[in-house]
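Shown below is the structure under consideration.
The other protein chains are all here in position, but one chain of the complex has been omitted.
== chain A ==
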Amino acid sequence: MLMTIVRGVLRQARRHPVYVGLDLLGLALGIGVFLSLALLVRYEYSFNAGLPGVGRLVRVDEHWTPAGVVPLEEADATFHALPFLRQDFPEIEEALRLLGTTFRIERDGKFTRFDGYATDTSFFRVFGIGLSRGVADDALSRPDGLVLSEKAAMKAFGTLDVLGRRVELNRSGERSAHVVTGVMRPVRGPNLLANTEMVVPIPGEEERTRSCFQYWGSSCGEVILRLKKPEDIDAMRARMRDFVIRHASGAENDHVAIGPHPEKMYQLLLVPLRQTHFYDVNVEDSDDGVDRNVVNAIGLIGFLALVLACANTVNLATARAGLRAREVAVRKTLGATRRLLFVQFMGEALFVTTIAGVVGLVLCEILTPEIASLTGEAVTVSYGFVLAVLLVVIVLSGLASGFHPAAVLSGYRPAAVLAAARMPSGGRGAARLRNSLVAGQFAIAIAIIICTLVIDRQTAFMRNADRGYEKSGLLIGQQMRGSDPVLQRRLLDTLRSVPGVVAVGFGELEPAPHSLSHTIYQYAGPNGPVEIQMLFDRVGSGYFEVYRPRLLAGRWFDPMRGQDEGPDAGNLQDGTGSFNVVVNAKATVKLGFSTPGQAVGQVLTAGGLKARIIGVIDDVRFVSPRDPVGPEILFFDTLSRVPFVNPIPAVRFQGVTRAVMAERLNRAWTSVTPDLASNFQPADERMAAFFTGDERRGHIFTVGAVVALLIACMGLYSLAAFSAIRRVHEIGIRKTLGASGGQIAILLLRDFLRPVALACVLACPVAWVLMRSWLSGFDQRVSLSPLHFLIATAGAFLIATLTVLGQTFRVARAEPARALRAQ
């Protein structure tokens, strides 16, 4: 039987090479794309799965729900909570603080960057990471200890035998001497530590000085807990509200506490590490959030590619069935049973699918690195997984694509077939099935094309949309550490003297800000008091000329007016003083003003601090296009009285290229702060992280659209080719009756393209619903234009027309006398 099956397939390949070739190619393409995207989906779903005991690892998140603002969840939590957590929850086996940081090693004036953490000694126990050099329990016990990843050891020293080596680390300008005490093994699979190159103990000085170690509500890193049992998480969650009330409450003037009723605006949430990858898409200060819907959509594209390919096979096989009718009739006449023939044709389908599977595996090998490059994810071909999936795919695809044709073929009645002059077509039912399959294929392809167009437009829009400030001619520098007014003045003066610089200004926020600081302000409005939370920024002289925000009402700060000078740290802490401020348009709306002009001259209060609005600027977007721009309040600082805290310099320039300007500014920076690496960047580069994820996933949609269209075109081509053969006789009749070649061509094109028209009708509403839902996740978004739908449908028609044009003209030009003889 096996040889009969193999011979049957080879004979078909010899007799109908185009059909068999298209069948194989389509199926191989579908399988290859399915396997590659399955690897990507598996990668995304297996995030953190490789961490030993990951079921017991949880992250503590802070969830803020103050009045008047959109609730906000942060992946960071105050380190101040950790001792209380240990004390109140016996379910905690181990805990640690993760302070994400960038280290640099300076050699010959050049910085080599390493990403890593300052953390606790329990790091290796919590994450279950082994060391290939050194002892895990001791590695971080000394304050100058340093553990490198194997990759980092090779990068820094060119060897793994680095124990005891001394190295000076530059951490945001602060130098510290370290001794290598360990080299850690990599953790299997994608995880939050995948890019960790260095781990050091948290410096004692930092613990004593940074607010996130001392205050409730102030956070700068992650708190990770290792529980005794996975199910302990539910019991802990149930007691977390009481925990917050017990430890975070305090009087209004208690700066360590959140307030008398912290539970009304503040929660601590426990998030299993196994879930953070998808969970973090809506969480602030998280690095690895991926939209689960997008990952599922990518998986769906892979699945649809496979379904399209199987549909192609069914289509081709049922179309070809008529060509094999006589073979079936003769076999039956010679004694073959229907069951035997069914098994033979199923076997042929499985054999073809197996060949396609092997070719698909090769395609998967080629596609996976491309997909990894497009998405930026470290996806590799895992043969254990791929071969297991491939086996299932071959069996299921073989059965799915072979069953119907085998049933049709084995069901032919020999007497009728042998007596008939023409080959059986399967009747109107089979024709409807074939047309439906092609319509379904094109519907999927058109829907994916529309989605691709919308995603592409949205990502382009995000990059180019108005952000409320002038992006061209603007470069933004590295955040300065500390509050040294002399150094800050010196840097400003140095940058101003660089040729090509038009203006220089400090701000404490920048595009894609490091951290956001919010304060609640009250306004005694005519309809009662209004309370809103506002984003705080302190800006300096030159800021307006650098960013060029649009002034909607009132005026900008004037260094000559004393009341424009903002508060110092004491004023903010004590809540005293009266100052002029500028707010954004969103703030005036939230405060209840119908026009920006109405807000000018009004006074906001925060405790005893009074803020008089002197101007209103348009909303400036420093945050992700997904997030709404919130109310913002800006204070002025001329550096005459108060230094900035960790300011970010920005420069407006003209007359030189961006690259040259950045080079000059970096040189100038180094002359002032040689310990801190400089990196002047355009705003778009700083905000790139907000767009690249969507752009990369958009690339996957493009791949999906091309593959879907390709497979659909193969299906249409095959259908047209089959139909052309079957209709030669009919065309002969029509020509005998006087039809011209043009009339025949139009008739055929109309018939060939009818499934495509149906596909458009099916695809447009589905794509509209999908894209409306996707776009709703963005605060700044494009509208769903009919143009996307028109382009996709017109493109599909054009490609479909080109696909069938050859067949159409071939049949339309057939000589009637020959055509009438064709049976």
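Everything below uses one rule, namely that a contact is a pair of C-beta atoms (placed from the backbone, for glycine too) under 8 Å apart; a residue touches a chain by one contact, two chains touch by 3 or more; residues count from 1.
One rule holds in what follows: contacts and distances are computed from a predicted model.
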item	value
Chain not displayed: protein name in its UniProt record ("Hydrogenase maturation factor", "Imidazole glycerol phosphate synthase subunit HisH", "Cytochrome c-type biogenesis protein CcmF" or "ABC transporter ATP-binding protein")	"ABC transporter ATP-binding protein"
Hidden-chain contact residue, picked from the options A:484, A:558, A:574 or A:730	A:730
Chain A residues touching the omitted chain (full complex)	421, 428, 729-730, 732-743, 815-817, 820
